[in-house]
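Of the protein chains in this complex, one is absent; all others appear in place.
Up next is chain A:
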Amino acid sequence: MSVSQSNSSSESPYSSNSEAVRAELSEIDASIRSASLFFVISAISWLMIGTVFALLAAFKAHEPDFASAFEFLTFGRVRSAHLNAMALGWGNNVIFAVGLWIMARLCRAPIHHKGMLLIAGIFWNIGLTVGIFGILKGDITSVEWLEIPHYATPLLAISYALIGVWGILAFRFRKGDHVYVSQWYILAALFWFPWLYVIAQIMIIWFPARGVVQSVTNWWFAHNVLGLWLTPMALGTAYYLIPKVLGRPIYSYYLSVLGFWALAIFYNWAGVHHLIGGPIPVWLISAGIVASVMMVIPVIVVGINHHMSVVGLHKEVWRSPTLRFIVFGAISYTLVSLTGSAMALRSVNEVTHFTHFTVGHSHHGVYAFFTMIMFGGVYYMLPRMLKREWPSAMLIKIHFWACALGITVMVIALQTGGWIQGLEMNNAEIAFLDTVKNTIPWLKARSISGVMLTIGHIAFATNVAWMLFAAGAVRAKQGPTLLDDTQKGGIV
């Protein structure tokens, strides 16, 4: 603190105490606390609900008669309920918690319009609950990633719009001129997702386009949810928390900006690779393949940048719960993206299309990359918001190991099994039923990995609940973040 006062002419204005306009981080954390806690609790609730659906769907894949006495527990409905609970329930809620919190911190101003966030959050969760019930009831649409029936989607769209408006307002009233790379990612994602969602709703659910235009729109949307919504949010979080925890700036800020704009330019076209071999214009597929392969550039750029930022500090990474998860996620980002670029090549796609390889790939992306980074974000955020320490280091370790090993088993099982399945399906000598039967051992391995993930999620939820509701039993937050008021002098 003394350094900043003695040396105020040369230092960055961002770390200056004399800039009275700029809020302290703890002040910003306090201003967004109730909204973020609401989103974290919602996210974890959906995570647990989604896990139950996931286990049901996974068991049914090798035990088709399991829990099939009721229509609402049939595979098609449970599987879609799992997807929507995870992507829109866990994914979006945790983004609203972690992403908006990082946005607020980088804007260096206490947030306004918290009511707007809370209203949006309540609407979002009501809309989603109605939607999931609709799916289980049988009102499911036949469009992948847009299964939620039409009567629930306007509520989702409205609440989303409120979040987007909030993001723009927060950015508009920021203190300072610099826009950190995480802000670019988060702002862009807040801008892209409503566009994707509204266009997809209009062109598929409300006024359906005919023929192949509909499937092109479908995969443009579904793939871009991953690439232009989940990915930028997770990368923004990693770009903020890796240097933050280590206390060392990102290796190359230049590369991070390059990576951002490359993602913004190439990603939008990539989704068409889901339709390789389909009856759509070949040039469109080729354009999709080119874009998918071009994604190697931002991926390598981000990979190098993240790697170089932690190099030499591996012990510190291992000692930080946040970074254990985030670095696992960052490594997974490189792996899953390179796999994805390879899968877009026609020769590879001939094998992997219509197999469990793709399912493995989705979980690699959404779980090993996105979800692990968001877990890390929650581990950093909650102690600062609640000014409490995590109650149990053991539960954090159980969470990490169960999830890290679980998702590794799942990806290896599904992708090995899927590759074999693809080769067998391409071999006219092998009866189709045999190709199906041969996947069973791999699907059982997937179920085992699902149980491991469940253990991790229970550990996580327990730790969070303990921290939230057993205040007396939990140590107050101490340590280098200096959050208690006595150490801040007269700044507040």
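Assume a residue touches a chain if its C-beta (ideal position, glycine included) is under 8 Å from a C-beta of that chain, and two chains touch if they have at least 3 such contacts; residues count from 1.
FYI, contacts and distances are computed from a predicted model.
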Record-based protein name (UniProt) of the chain missing from this complex, from "4Fe-4S dicluster domain-containing protein", "Cbb3-type cytochrome oxidase assembly protein CcoS", "Dihydroxyacetone kinase, C-terminal domain" or "Anti-sigma factor antagonist": "Cbb3-type cytochrome oxidase assembly protein CcoS"
Of A:S252, A:T334 or A:N438, the one touching the omitted chain in the full complex: A:S252
Residue among A:G227, A:P243, A:G303 or A:G417 that touches the chain left out of view: A:P243
Residues of chain A (touch criterion as defined above) contacting the omitted chain: 1, 4, 12, 14-15, 17, 24-26, 106, 176-180, 184, 191, 195, 199, 202-203, 207, 209-210, 213, 240, 243-250, 252-254, 257, 261, 264, 316, 319-323, 379-380, 389-393, 396-397, 475, 478-483, 488
